[in-house]
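Have a look at the structure below, then the notes.
A single protein chain has been omitted; all remaining protein chains appear in their positions.
After this line comes chain A, so read on.
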Amino acid sequence: MIRVALQRTDTYKRSYMYANVKLYTHIYFFFPSALLIVEATSTRQNTVRIATMTTSHRPQLEARSGAKAANYVPTSTEHARLLPGHKTVKYRSSNRAKLESKSKNDPRSPKETHSVSNSVDSDEESGDPEAEADGLLDEEEEDSEDEDSEDEKEQFRQELIRLRQRQANITDNKQRTSTRINTDAEGESDTKKAGWRSKTVFGRKKSNSSNKKVTKTENAGYVNNMTKSNYHQNFLDKYVK
């Protein structure tokens, strides 16, 4: 006698069906798409495991809802934030009011926040608009032109400095993110004896070569793939190999 275990290899559910059949052909008759695996688990009986493909790849042609099934028992677990009473919806207040309040609260932010953030380059936002206006009002009319040009130069210089700072910040950020991805350990690979793994296709050789190309640039050592980072390779060398 052969014991047949029909296994649905679903990721979540795993159900076994047992049937007693005499010949494999019967199984193929009932489950033509079945993958037949014969396991001789014990001396008394042969266990035949059939792994059918799940239906979860197929479209759902009938709309099914678990709650409607007759034997559906709702779980007693309730999420703290998903209580049945929590049924209020928030709405946004009008945008204009929000913008106005923002400009009141934060005098440094320019009044046309919307248009600035919309406009092409936010890096070029000017300094304190009120201070500028004050400065202009105080000047005599004859001097104003010279002063204006002076002011402009000053402004430009400051803007340039600000831009550079921002650039530096951005690059810092980038480096930080990249360093978070992989901490560099340079030159170690040279001293170490090359293992058999380095000769395989997915070995360290590849990551090293890609690193070599990168080291010329300022963004040195950044590898997109975490498993190819030097840190991970070192980790593998240390603990897994």
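Note that a contact is a pair of C-beta atoms (placed from the backbone, for glycine too) under 8 Å apart; a residue touches a chain by one contact, two chains touch by 3 or more; residues count from 1.
Throughout what follows, contacts and distances are computed from a predicted model.
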{"item": "Listed names \"Actin-related protein 6\", \"Pre-mRNA-splicing factor PRP46\", \"Exosome complex component RRP46\" or \"Large ribosomal subunit protein mL53\", with the criterion being the UniProt name of the chain not displayed", "value": "\"Pre-mRNA-splicing factor PRP46\""}
{"item": "Touch residues of chain A, complete complex, unshown partner", "value": "56-57, 59-66, 79, 81-82, 86-92, 95, 98-99, 113-114, 117-120, 122-123, 166, 170, 173-174, 177-178, 181, 210, 214, 217, 219, 221-226"}
